[in-house]
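Read through the structure below, which is laid out as structure tokens, and then see the notes.
Every protein chain of the complex appears in place save one, which is left out.
Here is chain A:
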Amino acid sequence: MRRLPDAASRGKSITMDLEGETVPAIEGEPVACSLIAAGESVLARSIKYHRARGPYCFSGACSHCLMRVDGLPNVYTCRVPARDGMKLERQNAYPSAKVDVFEAIDWFFPKGLDHHEMFAGVPVAEQVMAKVARQLAGLGLLPTAPAPERLPVETVRTRVAVVGAGAAGLAAAQVLAAQGLPFLLLERDSVLGGRLLSGVPEADAPPPPAEGLLAPERVRTRVTVIGLFDDEEGHLLAAVSEGTGEPRLVRVYAERFLLAPGGHPPMLPFENNDLPGVYASHAASLLVRRYGVAPETAALVGSGPELYALARLMTERGTKVVAVVDLKGSPPADAPAGAVHGSEPKAHGHNAVSGFSYQDASGRRVKVACDAVLVAVAPSPSFELARQGGAKVEYDEAREVFAVVADAEGRTEAPDVYVAGDVRGARSAAQAAADGRRAAEALVQSLTQAAVGGKS
């Protein structure tokens, strides 16, 4: 990965301490982003086979970028803003993450390691293994100091709580604002817009949110919702707010919940899909659009319109795209030149991607050299909150994801839970926005009816 030469200055240049070495960074940029831009591709070692890992999803949905940061274990470095002098350590490796002797485990067990049956019944080996396994298990070290006293929990009561300020959540919020209904929009990122700002560009996508689109008191950024619970007062969202620096717990009670949290970048299973240098399309587009960081050469693999749109984006920003492999079928007529239908993708390299291969339509294995493999497949709906709120979730065979079951207006099995956007199964930004609007309108109507019903 490299910083694009034309990238505008994005912040103050600072340095961080990576296991005694000084690495350059940009203040406020995610730590993992600064690290890969500085050429540090191995950030972690995996828990069992000690495989080299670099960031994959850039959305806190995988575990590839976990490091010990300022003495705290398992920090998502893809989410934490870089600060001057930050102390970073790689975990789970000896003597170092670059040369880890435990990597041998990966080689000793080419067919995998079944700890249920391993050495079962071999008296001495079994006891020795139990001791060894205990020492090898775990990720990260116990912090050396207690946490500070936390700020008291903040309680918010509103009529509608909207989760996620992507295309769907923003469209919904605009409808609610227009109706004059008190609502609160919660966004995990520091900015509103989701993929409108950092996703793979789509031709028919709505414009990114303009400054002042929503009244400031209606919006909270850097708020991570952790659950949709209930207590004696009814449903509530529990969230961790980092808006003011010190994290604090917030509970949001509402009459209706409009959930538009989008999806998680999934793992596409193929050989060496966890090598540093393999990135989810979301990560690649975020890195290039927001931080001006991109690979020199990349192979793209996946399916659907996102694959081709990503190829165009990367090419435009100077990455040499050496392969575009569609796993589901022949590329459409308007696909970038060189795109092919292929199968059995594989990433090559020891501790980082150095190549990519696939089987072409004629059954021939094709290999290309590259320093990144970008995986473009539909996101996995983040259905967790909806399900916790009582909505039904089903397997969508065609899209190969679990999605929330809802009617056209976003109503779920739970009367107070509405959903919109990718959480219903992959949607384009335009579809997500339309979802958001419809769901907000249906929700407003349900509140109005409830009010009328209440009076009669």
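What we mean here is this: a residue touches a chain if its C-beta (ideal position, glycine included) is under 8 Å from a C-beta of that chain, and two chains touch if they have at least 3 such contacts; residues count from 1.
Rule of thumb we're sticking to: contacts and distances are computed from a predicted model.
Student: Tell me the UniProt name of the left-out chain, picking from "NAD(P)H-nitrite reductase", "sn-glycerol-3-phosphate transport system permease protein UgpA", "Sarcosine oxidase subunit beta" or "Endoribonuclease L-PSP superfamily protein".
Tutor: The record names the chain that does not appear here as "Sarcosine oxidase subunit beta".
Student: Can you tell me which of A:67, A:200, A:225 or A:406 touches the chain that was removed from the display?
Tutor: Of the listed residues, the one touching the omitted chain is A:225.
Student: Which listed residue (A:101, A:128, A:153 or A:361) would be found touching the missing chain in the intact complex?
Tutor: A:153
Student: Please identify which residue in A:6, A:204, A:334 or A:397 touches the non-displayed chain.
Tutor: A:397
Student: In the full complex, which bits of chain A touch the chain not displayed? Write them out.
Tutor: 46-49, 51, 53, 56-57, 60-64, 66, 72-74, 106-107, 110-112, 114-121, 123, 126, 130, 133-135, 137-148, 150-153, 224-232, 236, 238, 240, 247-249, 251, 264-274, 346, 380, 382-385, 387-390, 393-395, 397, 400-402
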